[in-house]
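Sharing a structure with you now.
Removed: one protein chain of the complex. Kept in place: all other protein chains.
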């Protein structure tokens, strides 16, 4: 199976480099009969897009999705859906001087060590530009999950460097460029980011993502666990260095009597587990968190070496996000959607849509 | 692909329930010509085994590995290697009363919701007994990685509830039943565990695991990243709720100038990334951490419901670990070994053993 | 994915050598709730077994199946089902002298060229003994297909060397050791085989296999076509050199006006296609044929070389089938069952059990 594919039954294969002619994906396994139009990709792509505010990269991409296959008269047909986005705002010259140099903290060195060759323009395949196609593919998954199962997936920025939300309101999240859940802090964040950008440095972040409406029973023991697949999917996002399900690393100091989610006749009384037990969904909200490292593309000079093995000092110009975590919210949602979609199909493959399985409890 | 299989080229398929007749695995894709004998499984299985000290489950299993195939005259032949361990210390009667009840914090409820049927004896397939076979399969992987690439994988308990190591010595780790890296604290841990067991409660833990000697270039963009596969593999271990690579969640508050690992002519000067950039190994030590929840099998009564939907109080008797994290060290090592082995083979498939790729550094 | 596994969702992994301690398989993805007992494997294993008549190998294996996992109180649970059969009638000494020699027409040479090592006892992994586990796994598939969809799979010997059936009666097939559809010819076949065995030679055969009751819609474009998967599955049977679907090679000289299956209001009027169009089942009988080569294990001396590269003359003693095609009938049925089972699950994954798809015909 292609290493640029994800999902066993709802399989998304992405391709494309940051500054190549185009990026795209092939979505295979989508059930037939789902209405989908090119306009529907707009919203999530805009949420992910660079250039949305002065706090993210200023690269301006139209991100116009062309549906090349798999949709007939506005409806999916069951055949592979290819989506294509032309790159329009390449500036390869920004990257000319790094072709001979390994930027510290970047994949330059590892791609070169692996392949003996690399596309240096904007990081090539290792650029977060690739995540555009994840978001696009997930538009299809999100729609099917919502229509068929009432699943709703959403995320927010849970930490911007050392700044934590002082309150929580889902409605606030989409009203500011930070996906921040507490509006009164937005101005503070603006100042924080302005200062950061001025300093030429970057900072890390935490993103929380969750899914409501997931029925119990999705996920497969042992190596196809829902949390295992979520971990792989979320860790595959650029810059992610940690993944948590439910209480995550807080469980280290918890006691069993405190952590276990008890049940009453009307359901669970808590959700420390994050909606997954034994790798299978409980019917509660599925909760995950990710830690994103500060981008290594900063204006502060760093030590590195060049292809000749000589020491060099690297300053990464170009158009970069001082906090890549900000735009990671829709990407994290996308990865959760892709994993859930895949498991929805896997579950009905083994256990049927309806009847083989008839558990008696809510 | 089977959901009970892991690895694309070094593929391990496990089977078996906690209290069924046997557990086993099939290891496919092992290179031919590796010497392997049944005795070689002993050490790591003993490290993982229950009953090693009074601080873990008192179930006594001989864990005798029988090699059923794939080895001829002491050497692997390239055909699938089947390993079998008979269960000998089943006590199904311990579990008779939970067949009608969902233990809080366990997979009882989710298996039943998914399949409409479950093997209640000791958690059936969801039991950590399954991890025995991961450790067994990894014995093969560890040996090949060591012989062929000089890779060495080892782990330790990095947090037992709120207790953190006050010092660090690799040599200490194998000299105490906690895999604890600081010997002077062992007595304290004994007392801590005795008190915990007495209270009928359990506690979480953190395990660190690392691999030395991994050459640069292992891992595949984008959905076969080394860290993505590690995340899936580690999250699939029972009770794990969080996975970190390198600095993990600490990156949230780091700045780029602090996080990025700079390079000099003789290599990297730090390893915040945990030996992986862009999903590909850097040649540094590969570092990962996991958070393990406190087991839900405790003597303190908990609220739940039974199959009839009635409220019940559950006390989990049987033989359980008050801290499942203790025995997780060899399991975490095993999962890292399986992932690295798979990527070693994947790398040489695409990039060749020798010549296609000749990077010049370092 | 393991090369010793077959099936995407109903995944069967086999292991074991002809003269190793045991052979076995792991069946993953079986729906829960299917009643299955060890006795149910008896009939098909007996049909495949050696020693059934004097016309097949005289190796006597009890072929007692032990269910190691995945079945609880007589019902599948959705977890992997491991089946084990101990080898009991090994005679490794029969093969001592071929360890240094490559038998012509056998896999001895290719295994050795690939792996640099081989298990010479009875062909090791390349022996048809492995097909025992395919038949065992298919017992589960056949039962589910029959219970859930009314699918019935059966085969017969359609050519024994130059001898063709002079009549056809399904009932006759199971009443003679040749799976021959015309009883009056059975005595003739006995004589044919006796003479063949006496001559120390072997002969080829053709087996036809078909499935009734397959609903329309199973199979996936483009590389998961039902006929493509059948071709792979049937070609993977030892000694098979050709596979046909429907009219097979007869289509070469057919005209379109003759080949195409026309439709009337009550269905198709012919079945040249063999029940598959565009890789997807039509609802008609699915028909396939295979050609099996004459076994190369014969008493007539043949030229070959040994490990030292010297010329040798090889006479293959041991217990061999003069026509391996005879016992291939249940194996061909098994492979068809495994492929159909897999596609049954794949179809409901993408298209649902019930409602997403509601074609109106017929």
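Here the chain labels run A, B and C in written order, and each chain numbers its own residues starting at 1.
The rule is simple: a contact is a pair of C-beta atoms (placed from the backbone, for glycine too) under 8 Å apart; a residue touches a chain by one contact, two chains touch by 3 or more.
What you are looking at is a predicted structure, and each value in this text was computed from that prediction instead of being measured.
J.: Looking at the whole complex, which visible chains does the left-out chain touch?
T.: Counted over the whole complex, the chain not pictured touches A, B, C.
J.: Of the listed residues C:68, C:153, C:211 or C:280, which contacts the missing chain in the full complex?
T.: Considering the complete complex, C:280 is the one touching the chain left out.
J.: For the full complex, which residue in C:74, C:150, C:167 or C:221 touches the chain that was left out?
T.: C:221
J.: For subunit C, which residues reach the chain that was dropped from this view?
T.: 1, 3-6, 8, 14, 102, 104-107, 109-116, 125-126, 130, 159, 161-162, 201-206, 216-225, 227-236, 241-265, 269, 272-274, 276-283, 291-298, 300, 302-305, 307, 309-311, 346-347, 351, 356-362
J.: List the subunit B residues touching the unshown chain?
T.: Its contact residues with the unshown chain are 1, 8-9, 29-33, 78-79, 221, 345-346, 348-357.
J.: Since one chain isn't shown, list which residues of subunit A touch it in the complete complex.
T.: Touch set of subunit A with respect to the missing chain: 1-5, 8, 11, 13-17, 20-24, 26, 28-29, 32-33, 66, 68-70, 72, 75, 77-82, 84, 111, 114-119, 124-125.
Simple rule for what comes next: only the chains that are shown with their structure count from here on.
J.: Find the chain most remote from subunit B, comparing centres computed as mean CA coordinates.
T.: C
J.: Please work out the Cα centroid separation of subunit B and subunit C, and write it as a whole number of Å.
T.: Comparing mean C-alpha positions, subunit C is 38 Å from subunit B.
J.: Would you mind listing the residues of subunit A that make contact with two or more other chains?
T.: Each of 1, 8, 221, 346, 351, 356-357 in subunit A touches at least two other chains.
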